[in-house]
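Sharing a structure, written as structure tokens. Questions coming.
Heads up, one of the protein chains got dropped from this complex, but the rest are sitting where they should.
The chains carry the letters A, B and C, assigned in the order they are written, with residues numbered from 1 in each.
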Amino acid sequence: MDKYTTIEDLKHLVQKFTQERDWDKFLFPKTISIYLSVEASELLEKFIFVDNNESKQCLIDKQKEIEEELADIAYWILQMCWIYKIDLATALDKKIKANAQKYPVEKAKGNTKKYNEL
Amino acid sequence: MDKYTTIEDLKHLVQKFTQERDWDKFLFPKTISIYLSVEASELLEKFIFVDNNESKQCLIDKQKEIEEELADIAYWILQMCWIYKIDLATALDKKIKANAQKYPVEKAKGNTKKYNEL
Amino acid sequence: MDKYTTIEDLKHLVQKFTQERDWDKFLFPKTISIYLSVEASELLEKFIFVDNNESKQCLIDKQKEIEEELADIAYWILQMCWIYKIDLATALDKKIKANAQKYPVEKAKGNTKKYNEL
Partner (left out) sequence: MDKYTTIEDLKHLVQKFTQERDWDKFLFPKTISIYLSVEASELLEKFIFVDNNESKQCLIDKQKEIEEELADIAYWILQMCWIYKIDLATALDKKIKANAQKYPVEKAKGNTKKYNEL
């Protein structure tokens, strides 16, 4: 579905869910940010005992749960962008361009150094 | 842009950035999950002293920084979905359907109770 | 009890619990750090809908749960310090001295600016 689904489509999906329940009024930017942090922790918890490489298998073993956690995070990002009129595609495009300048290919290729250590 | 941009388009955007730098090999599910948690905290930090309602103004005052943090979180979600072949639109659709059952409109409308307290 | 209990006493308490269950072998610094992050999120979740000032009443209403979350975080800090031979009192003393230099009383008094904005 990712091939045909626009960000706007997903925004509509989350918006409809929230509006039907009259939940918009609870969703301040700070509240949504806490949800993002809480959901990210729930995802991370799935990998607590495995090593990096093992986490690939873990993702397969717990696929349903992990996809649910990823969906939760995406849900809150979309919610924030919907309610507060942020264009996510633009924001992402800008950020990647900024990162491309901080991490020029010839310096960053194949290493994990931070931009201020390159 | 959200109107015309598909999830797949955004996946291509992040994928291109990562592959040019040969960074895919560092990006295990566990690593990406830690990034998600770290970026969510960076977003949350922007709102540390304001109240819920004030966080709306805070979002306007710090719009550039906050959009960058949201883009970072979206980046890692898309990265995870791209590398590990997860269809985000499907995952989100499923999750919202599951939540709709846990939170039926007639019970959940206008309150913030958890589904097990409804 | 805080009046008479040393950090060392608490380290013994957590150590005994872990050793009886033969859990030390699972507790790498990275694992403990993930636990810290997860437990901090669980604490934060208690305050998701309240405002800053309301969170004082929330702390009273959910005292038992909140004390449990605080204990969990303390548990992992002590566990890390115990297993990896870190003297917590020394580390805290050093950090507060460093912060006292970053935040001199005459500049920092009564405001929440970051040290690089003072």
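Annotations for the structure displayed:
The definition used in the following text is that contacts are C-beta pairs under 8 Å (C-beta built on N, C-alpha and C of every residue); 3 or more make two chains touch, one makes a residue touch a chain.
What you see is a predicted model, and the numbers here were worked out from it, not measured in a lab.
Contacts of the undisplayed chain with visible chains (whole complex): A, B, C. Although one chain is not shown, part of chain B still touches it, namely residues 26, 31, 34-35, 37-38, 40-42, 44-45, 47-49.
Counting over the whole complex, chain C has residues 1-11, 13-14, 17, 20-23, 26, 28-31, 33-34, 36-37, 39-41, 43-44, 46-47, 50-53, 55-56, 58-59, 66-68, 70-75, 77-78, 80-81, 84, 86-96, 98-100, 103, 105, 108-110, 112 touching the chain that is not drawn.
Where chain A meets the missing chain, the touching residues are 34, 37, 49, 51-53, 112.
The working rule: only the chains that are shown with their structure count from here on.
A separation of 27 Å divides the Cα centre of chain A from that of chain C. For this pair, chain A with chain B, the centres built from the Cα atoms lie 3 Å apart. Taken residue by residue, chain C touches two or more other chains at 34, 37, 49, whereas all remaining positions touch fewer.
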